[in-house]
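Before I ask anything, let me first share the structure, which is written out below as structure tokens.
Note that this complex is displayed minus one protein chain, with the remaining chains in position.
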Amino acid sequence: MGHSIGDHVYGESDIEFLLVDRPRSGSPHRVRRFRADVRLRMDHPEVYRDGDNTRLVPVSSLTNSVLALGARHTGSEPEVYALELAEHFLKGGRRPAEAAEVTLTAREFESLAAEGTRHFTVPGGPRDHAHVTLPRDGDPVVHGGLLDVEFFVTGGATFTGFARDAFTTTTASTDRVFAARLDVRWRYAHADADHRRCRSRAARAVAEAFAGHTSRSSQHTFHHLGTAVLDACPDIAGVRVEGSHLTRALVDLTPFGVENDGRVYTASDHQQSTVAVDVHRGREPERTEEWEIA
Amino acid sequence: MGHSIGDHVYGESDIEFLLVDRPRSGSPHRVRRFRADVRLRMDHPEVYRDGDNTRLVPVSSLTNSVLALGARHTGSEPEVYALELAEHFLKGGRRPAEAAEVTLTAREFESLAAEGTRHFTVPGGPRDHAHVTLPRDGDPVVHGGLLDVEFFVTGGATFTGFARDAFTTTTASTDRVFAARLDVRWRYAHADADHRRCRSRAARAVAEAFAGHTSRSSQHTFHHLGTAVLDACPDIAGVRVEGSHLTRALVDLTPFGVENDGRVYTASDHQQSTVAVDVHRGREPERTEEWEIA
Amino acid sequence: MGHSIGDHVYGESDIEFLLVDRPRSGSPHRVRRFRADVRLRMDHPEVYRDGDNTRLVPVSSLTNSVLALGARHTGSEPEVYALELAEHFLKGGRRPAEAAEVTLTAREFESLAAEGTRHFTVPGGPRDHAHVTLPRDGDPVVHGGLLDVEFFVTGGATFTGFARDAFTTTTASTDRVFAARLDVRWRYAHADADHRRCRSRAARAVAEAFAGHTSRSSQHTFHHLGTAVLDACPDIAGVRVEGSHLTRALVDLTPFGVENDGRVYTASDHQQSTVAVDVHRGREPERTEEWEIA
Partner (left out) sequence: MGHSIGDHVYGESDIEFLLVDRPRSGSPHRVRRFRADVRLRMDHPEVYRDGDNTRLVPVSSLTNSVLALGARHTGSEPEVYALELAEHFLKGGRRPAEAAEVTLTAREFESLAAEGTRHFTVPGGPRDHAHVTLPRDGDPVVHGGLLDVEFFVTGGATFTGFARDAFTTTTASTDRVFAARLDVRWRYAHADADHRRCRSRAARAVAEAFAGHTSRSSQHTFHHLGTAVLDACPDIAGVRVEGSHLTRALVDLTPFGVENDGRVYTASDHQQSTVAVDVHRGREPERTEEWEIA
């Protein structure tokens, strides 16, 4: 009836698995819990329109590839592993996809104790993040990151001098508690950056920037953290800091004869105030579709 | 240090509330549970960079606006309500945002019984969806949709003739069960379409298309449903069908001396095979940033 | 060190699977999504204390039994299926458990259309529940139920005349909206009751009781629904109604010049007001450990 097909993609998401690295050298075992998402952008309209599967590789191949290639990446940074997966999905097969996208997150277990060949571990902090977009005819765009970073400061943050309209009920504060849960993602200037050192420097930079900063708004703080990551790692071309300002309101206890001098706060995170900001190295921000805040 | 700010947005998400419409006419009460997300794209670098809040309207204003304007939209379609909210966020204030995005989902309660001024209701089926993007200097783009549509057919679906690579373990089948959970979203050709009739026709079209179709792949089925929506509603310019093919594998019971002739299937939805496809009216698909599969 | 072992149980939970019934008679296909939990109360202290596994049957046996026995219960009520599973777990093996507990929930798909051997279905309403406790030397206790029943009434409910203490901030209301999400579970007087008819009558009784009732409190309403179930089904010896009163507060919009005459309500369900009540047939409530509100 004169319709035409536009974007068409398929993939497999929430592939969960564990990679264990046991180096013979006796150095510590590395245990990471991964979650992988794979998405292929297609140019295969006949699959969708006509049910002609001749050029369609089923998703079992995606899952199995993630697991099989994982065996040789037990010691790799997630960026390297994601990059190899994206390349794998674009070669071979009847006809490759237009572009392959691979997202990996990894929660690393921290060492508790070791005894001979056994290493005892407990789950660690924020999750590592890697995202690779590889077009069929082009260069990969590689992102790294830290997810689920959470901070709280017991006072000293301010929020003053803001604009008001008829619906504003926020009151100014000059000594408030401040909490945020955020994802920090960065775009590497080159695909062959030293991902491990970058991530480690970024993690330290974010913590130090938060601890040495007086917040004037969540926007202000998120930008400040992004700048700190850029300063810490020359291999990073741009940073996005995105997340929620976890509003902590003092509970009014005066109806019950109780003074609440900064002791009892609400904690529900269900409704969220979101902020996202990109910070780029240099004067002119580069605009790329993959990297625009969606 | 020579960094520059790129995209910067803020907003409020997961605002949950209930709208109740009690028409005096005696016609049925309408009860809907809403969830709203608001996002403002800014051109306010000084807020982020310098902590200068002069032009920043706090998020309390966003939440309160959603609730206050809700009082006159208890009988409106979500598209109309979202459009008014987007316009509200771009006018007034010290200086408006670059663009306002409003997403609403609404689960409607179905009538169980009525007695005088009391109407007894129970939660209904798929959620209604509306999304409006309104740039400061431009026309709104309005989407509608149905979320969480779920289907299952007890046999007859096929999956054959597909490509294979070294990692493919899928076997062909000519009479398989087929299940999908999907979101159908469409872009209106005009902002003043008859949203209610569109949604009602789309819902019927999707169900009929599923029931009158032999699936050759989830890609094939998703495209078929999108085409059916386009055929059913002339006000719709393009449709996206996006979701998961819920793989249902026959459990092998032969080790236990039990024949499984199509009775017992796995059901876990945790790892998911995703598909998305756009279908446009006419020959040339329009490419718009807002509408690209992200 | 003179310690002694007390209760010790093991099992497998969240076993998810789908049962499909395709009768040859041409009558409608039945599609249900199950979740099973199995728990065995043991008298095997040496397994725990000494790591002696001689009498321990691994959990793979539990999962496989649930699936294998499922093949002949595609048309059964969950109570019958759960009862056979419990009996299965107490016979055979090196030495049986002290008691077996099986919990099943089933969401039934409703018929959308049928064409030849294909039946198209969509997910239906509340989930069916069955729970069987079978001691090694004793009779089974069988419960049925309906889970996730949700109701909303647009007005007419009251809450007045309640007690107050220094911390009470609730205000009385004589025409409030009222919403509840609840689980209705019942204990059968005999293991061989007509479970299907009971469940169907209970579902209708609950809906009719809610629609024909003026709530004075959630306690009052939950008790009323329990009584209605007892009245509807003579095979039921006792009923528990347990769930949340979903408090819906009118949002105060007067600061924004908007009158909220019963239109806009909060909807968040994250913090919940819980109520549970047992209603028994006859004068004397029977107290059984299995059935006490835990």
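Things to note:
We just call them A, B and C in the order they show up, numbering each chain from 1.
As a convention for this text, a contact is a pair of C-beta atoms (placed from the backbone, for glycine too) under 8 Å apart; a residue touches a chain by one contact, two chains touch by 3 or more.
Predicted model only: the values in this text are computed from it and were never measured.
From the options C:S111, C:S217 or C:N260, the residue with contact to the chain not on display is C:S217.
Of the listed residues A:Y10, A:Y48, A:F89 or A:F151, the one in contact with the hidden chain in the full complex is A:F151. Check C:V206, C:L230 or C:A267 against the missing chain and you find that the one touching it is C:L230.
Chain A residues in contact with the hidden partner, per the touch definition given at the top, are 16-22, 29, 31, 33-34, 64, 67-68, 70-71, 74, 109, 112-113, 115-123, 125, 150-156, 177, 207, 210-212, 248, 251, 253, 255-256, 258-260, 262-268.
What chain C contributes to its contact with the hidden chain is residues 1-16, 39, 41, 47-65, 68, 92-94, 159-170, 215-220, 222-223, 227, 230-231, 238, 270-285, 287, 289, 292-294.
In the full complex, chain B touches the hidden chain at residues 166-167, 169, 255-257, 268, 270-271.
In this text, only the chains that are shown with their structure count from here on.
Centrality by Cα centroid goes to chain B. To fit its Cα atoms onto chain C, chain B must turn through 180 degrees, a value rounded to the nearest 5. Mean C-alpha position of chain A lies 39 Å from that of chain C. Once the centre of each chain is set as its mean CA position, chain A and chain B turn out to be 24 Å apart.
In chain A, the residues touching two or more other chains are 166-167, 169, 270-271.
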